[in-house]
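Scroll down for the structure; my scribbles are underneath it.
For this view, one protein chain was removed and the others were kept in their places.
For reference, chains read A and B in written order, and residue numbers begin at 1 within each chain.
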Amino acid sequence: MAGPPLLELDRLSTHYIAAQGARVVRAVDGVSLRVEAGETLGIVGESGSGKSTLALTLLRVLPPAARIVGGRMLLDGEDLVQKTEPEMQDIRGKKIAMILQDPMASLNPLFTIGNQVAEPIRVHEHETRRTAWQRARALLNAVRIPSPEARVKQYPHEMSGGMRQRIVGAIGISCEPRLLIADEPTTSLDLTIQAQYLNLLRELQRQHGLALIFITHNLGIVAKMCDQLAVMYAGRVVESGPVSRIFNAPVHPYTKALLNAIPRMDDPDRRLNAIEGQPPNLAALPPGCSFAPRCALAMPRCREAAPPEFTPEPGRTAHCWLAEPAAAAGRLIVSGAV
Amino acid sequence: MSIPAEIARRSSPLAAVRKVRMRDYPVIPLAILGIVTLVAIFANQLAPHNPEVGILTARFKPPFWQHGGSTEYLLGTDQLGRDVLSRLIFGARISMVVGFTAVIFAGALGTFLGILSGYLGGWVDQVVMRLTDTWLALPALTFAIFLAAIVGPSMWNIVIILGVTYWTRYARVIRGEVLALKEREFVRLAIVAGCSKWTIMRHHILPNVINSAIVLGSLMLGVVIIAEATLSFLGVGVPPPQPAWGLMLSDGKQGLMVGYWWLTVFPGLGIMLLVLSANLLGDWLRVKLDPQLRQL
Partner (left out) sequence: MSDYVTRQIDGGAPRSPPATAARAMPALLHLLHLPMTRFVVRRTAYALLSLFLLSLTIFFFVRVTGDPAMLLVEPGASPDDIAAIHHQFGLDRPLWVQYWLFMSSLFHGDLGQSFYYQTPVMGLYLSRLPNSIELAAAAMLFSLVIGIPAGILAAVNVGRFWDSIGKLFTLLGLSMPSFWVGLLMILLFSVYLGWLPSSGAGTPWHLIMPAFALGWYFAAAHMRLTRSSMLEVLGSEYIKLARIKGLPQTLVIAKHAFKNALIPVLTLAGINLVLMINVAVVVETVFAWPGIGRLLYEGIAFRDFPVVQGVVIMGGAMIVTVNLLIDIVYALIDPRIRLGS
C-alpha cells in the first residue's frame, strides 16, 4: 500500500439545500474513504443512507438542489471538488465511470446501441465514427453480447434486461477508466443473470486493472465481490475496513445488526433480526450519534456527542463510542452479548 | 436514491415558489377581480354617461390626454359618440355575469353527469362518455358559434350555449375522481349500511368532488370570458347596443384603420386583465385545494 491511493475522500459532505436554506438535508456528511487501484470497495447501507448521493458526488452530477459543502476528493492526488465543469466532463466516463441502478431506463430509447456505446469513445478520445463503432463491437463482445455486428444496429427495446445491463457495463468500461462505480447494478435482474453479471464485472476488473466501488444493500454480494467495506448510516460512514475483518468482528452495533439480518443457508433455524425503529430523518438528525435512537447498546453519552473516528485495529475505522480505546475492554463482552 | 430524489424534488426552487404562493394569497389577481366585481355591481353609480346612447356630434373623441380629447369623456368616444369608459364599466358587468353563470351552469351539468356516469357505470357511463367524446370532437368555440348562430343573439342564450358547450370538461374529470372514490372505504361502508345510490351520490360523493369542480370552474372562467367576447365579436353573442367588450372590439374595427386606437386597446385590456386574474387565481386554487389536479 505504498504511494497515494487512487481515490481518497477527505471529510466529504454533500447537502441538499432548500431555496431559502431553511432545510438542510445532510445526505453525505464528513465521509472519509480510500480506494486503491484495482481494489473493490463495497458501500452498504439502507435506502436513504446517502450511498447514491455519494456516488453522484464523486462524478459531480448532483441534482440542482444538492451542493458539495466541504471536504476534498482526490483522484491521483488531484482534488475533483476544485475542478471546473469542462474539466469534470473530461474525467467522467474517461477516468471515473458509473453504472446506474436501472438498466431498463439507462439507455436512450431513440438511439442505436452502437451509437450509445461509441459515444464516449468519440467524445473522449476523438476517434472517427468508424473506429469508435469498431471498438463498440469489440466491447459488446467483451461483455458477452452474442453477434455484436447485428446488435450495434439495434435499439434498446429489442434487448432483454440482462443484455441491456451488460451494454451499460460496456459503456462504463469503453474508455478504460481507472475507477468504475456500480450503483446497485443487479437489483432489477433475476438471480442467475445477477450471478453472471457479477462474474463478468470481476473479470473485467481483472483484465483492466479497474478499481470498483460497489454500492449495494446486499451483504452477500459484498462478501463475494469486495475487498474493503464501508457501512453508511444517515450520511456517514459508521464503520470501514477489510471485508473479512468486519464480517468476523463487527464493531459498530449497526453493522452487527445488518449482519444479523442476513439469512444464512447453513443455519436456517437462526432468528433473523430486523433492525428496530425508523430509518433516520436526514433533515432532523438527533444530536449525538444518529444511530443512538435505534441502538440497543446506546449509552447516555451517545445522545450527547457524536462519536469521532476511532481505529479499532489498523486499516479499520468506526464511529462509535464503543470503539473508544478506553471502552475496548468492555467491547469484547458486549459483542459476545449481541 | 429514492430518498434523496424525493428530497431534491421537494426542495427545488420551484417548490419554494409554490410554498410562498400557498402561504400568501394571490393579491394582485384577487384585487383585480374584486375591483371588476365592484365596478360591475355599481356600474350605474360609477358610469359617467349612458353606455348605450351617444351624442353623434361627439363621435370618435380621443382620451382626455390626447389632443382633441376632454375630461368629459375620459377614455374617448366611439363611432356613435358613446362614452368608452361607461361602456367599459357596463361591459364588465356583462363579462362577469356571463362568465360566472356560464361556469356555474356548465359546472352543475358536468358535475351531475360526471357523478352519474362514474358512480352508476354501465350504460349510463357509456352514453355520457360517448356524448362527451362527440362534444369534444368539435372545437368548443366552433360548436358555440354554431349554436349561437341558430338560436340567435341574447345574453342568456350565450350563458346556456357556453354551459352546454363546456360541461364535458367537468364531466370527464369528475367521472375520473368518482371512479377512485367508489373504491374508498367510506363509500363501501355506506353501501353496506344500506344507503340508496342517490344518498351516497349526494352525501358521500358530491362533497368529495366539489373541490375539483371549484378548481376547474376557476380555470374555466377565463376560457368562458374569452368565448363570450369571441361570440360577441363575431356578432352572435350579446346583441348591440349592449356594451359587451367583444362587441366594442368589433365596433372598434371601424376606426382602427384611421388610428382610433382607444376603441381597440381598452376593451381588449379589460378582457386580458380579467382573464389573466382568473387564470392566476385558478392556478393558485388548484395548488391550494387539489394537489391531484396539478397536472391539468
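Quick notes
Keep this in mind: contacts are C-beta pairs under 8 Å (C-beta built on N, C-alpha and C of every residue); 3 or more make two chains touch, one makes a residue touch a chain.
On a predicted model such as this, the values are computed, not experimentally measured, just so you know.
For the options A:Asp76, A:Asp90, A:Glu149 or A:Glu203, the residue in contact with the chain missing from this view is A:Asp90.
Although one chain is not displayed, its contacts with chain B can still be listed: residues 12-14, 17, 129-134, 137-139, 141-143, 145-147, 149-152, 172, 176, 222, 226, 229-230, 233-236, 249, 252-253, 256-259, 261, 264-265, 268, 271-272, 275-276, 279-280. Where chain A meets the missing chain, the touching residues are 59, 61, 64, 85-86, 88-94, 97-98, 100-102, 105-111, 119-120, 123-124, 168, 171.
In the analysis below, only the chains that are shown with their structure count from here on.
Between chain A and chain B the centroid-to-centroid distance comes to 54 Å (mean Cα coordinates, whole Å).
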